[in-house]
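Apart from one protein chain that is not included, each protein chain of the complex appears where it belongs.
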Amino acid sequence: MKHSGIELFVGVFVLLGIAAIAYLTVKLGSGSPVGGGTYLLEARFANAGGLHPGGSVLVAGVTVGRVEGVRIDPADFSAIATLRIRSTLKLPADSMASIKTTGLIGDKFVALSPGADEANLEPGARITMTESSVDIESLIGKMAFGSVDKETEKKPEP
Amino acid sequence: MVGWLGRRALETVSGLGDFALFVGRSAGAMPGSRRLLRRVVRGVYEQGVLCLPVIVIVGAFTGLVLGLQGYYVLNRFGSDGLLGALVSLSLVREMAPVLAALMLVGQAGSALAAELGIQRNSEQIVALETMGVDSHGYLVAPRLLAALLVFPMQTALFAAVGLWGGSMSGSLLLGVDPGVYWSSVERAVEAADVRECFIKATVFGVLTMSICAYHGFHADRCRSATGARAVSASTTRAVVHSSIVVLAADYIITSFLV
Partner (left out) sequence: MPAPDLLLHVKDLRKSFGGRVVLAGVGLDVPRGCAFTVLGPSGAGKSVFLKCLAGVLRPDAGEIGFDGRPLGFDDRAARAEFRSRCSFLFQNNALFDSLTALENVALPLEQTTDLDDREIRARGLEALRQLEMDEHCDHYPGQLSGGMQKRLALARAIVTRPELVFFDEPTAGLDPLRRNAVFAMIAKYQRQFGFTALTVTHDVVEALVASDRVALLDHGMIGFEGTPAEFSTSDNPVVRGFRDSAEALGRSLAAIRRGENIHPDDA
């Protein structure tokens, strides 16, 4: 009896330990937070500064994927980010991707804003409507010299 | 003075060599040891089940304090959304492996050193040898195997409980949104962090348990004392050396992996 007691406790402990290890490796440390299938999308940014592989991809504040990689396009020197998206999520073809920051000094992530097109983005498709990351230093610089409202870089006045 | 220094240096080096031989003999005795699994189960019981309460309690308080301290620092910058990242990264990369190892040294390591010391003292180890039983294989090997298994588990439990503690103090007491906290946790921790955590836990486990076993096993070599005093002296040495080694190894592993 005494022995089966010890073995029972050890068994319970081992199960607990395996559960904790699984939690840490699968839930926290995994590359893809998404169970099941995924597909890849590409997004072209003028500036992908601060965006790293492993960063989150959010739609309406919900994590739907991860940044797979960031590379340079040798043709026009723009940054191409590869995004791995949960395959259950179909995005309209005119969706928009923007690089945003959590808080003032937080991580960069990609926020997707779904459009209204009937057609969906196919796996491997490229999102062209993008908004690059905000260069905080130049923004601060502009604020300091009081020229923010005159020379907005996003929508130059015609 | 110079002579004394030289002697101490020689003693330290030969002690290290002796320790390495001890670990080697224990590892080498594993395949030839009969019914090893039963004693490994016993070792898992000693290091795992009996140490579970202290791991859970210390883990919970570590998480609670990290949540509290982290909140007050991050709040100044308006970044309390990063609380989860702060708590989870400090836990997974540093606090869980180091503190769990220190707690296990305090509970299981000291017990192991004292038990082996008393067994040495009452001739039980010599008795094993005269029976033709390899005392390294019988007493030390199962403890080392158990440590290989138990330390990563205890570390993972420590981290999980700590994350929960951080969310308690962060979101229940201080009003960080739990969803923000947990998504920040999930976004911050990467596979490399978890790998570092388990590498540390495994290395600490083997190092500390072999040091504790070594000191207990050779309690009779204590020069300044005999009998019960020698057992207490060797247990103290086991705990002190293991704790120092945990912190030193932590620095070395971190500098290699980062």
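In this document, chain identifiers A and B correspond to the written order of the chains, with residue numbering beginning at 1 in each.
Everything below uses one rule, namely that a contact is a pair of C-beta atoms (placed from the backbone, for glycine too) under 8 Å apart; a residue touches a chain by one contact, two chains touch by 3 or more.
Worth saying up front: this structure is predicted, and the values here are computed from it rather than measured.
Asker: Considering the entire complex, write down the shown chains that touch the omitted one.
Answerer: B
Asker: Who touches the missing chain here, B:Q69, B:Q107, B:Q124 or B:T202?
Answerer: In the complete complex, the chain left out is touched by residue B:Q124.
Asker: Determine and list the chain B residues touching the chain excluded from the picture.
Answerer: Against the missing chain, chain B presents residues 33-35, 115, 119, 122-124, 126-127, 129-133, 138.
One rule holds in what follows: only the chains that are shown with their structure count from here on.
Asker: Name, in rising order, each residue of chain B that touches chain A in their complex.
Answerer: 41-42, 44-45, 48-49, 52, 77-79, 81-82, 85, 88, 92, 149-150, 152-154, 156-157, 159-160, 183-195, 197-198
Asker: In the complex formed with chain B, which residues of chain A make contact?
Answerer: Residues 6-7, 9-10, 12-14, 16-18, 20-21, 23-25, 27-31, 33, 54-56, 63, 102-107, 109.
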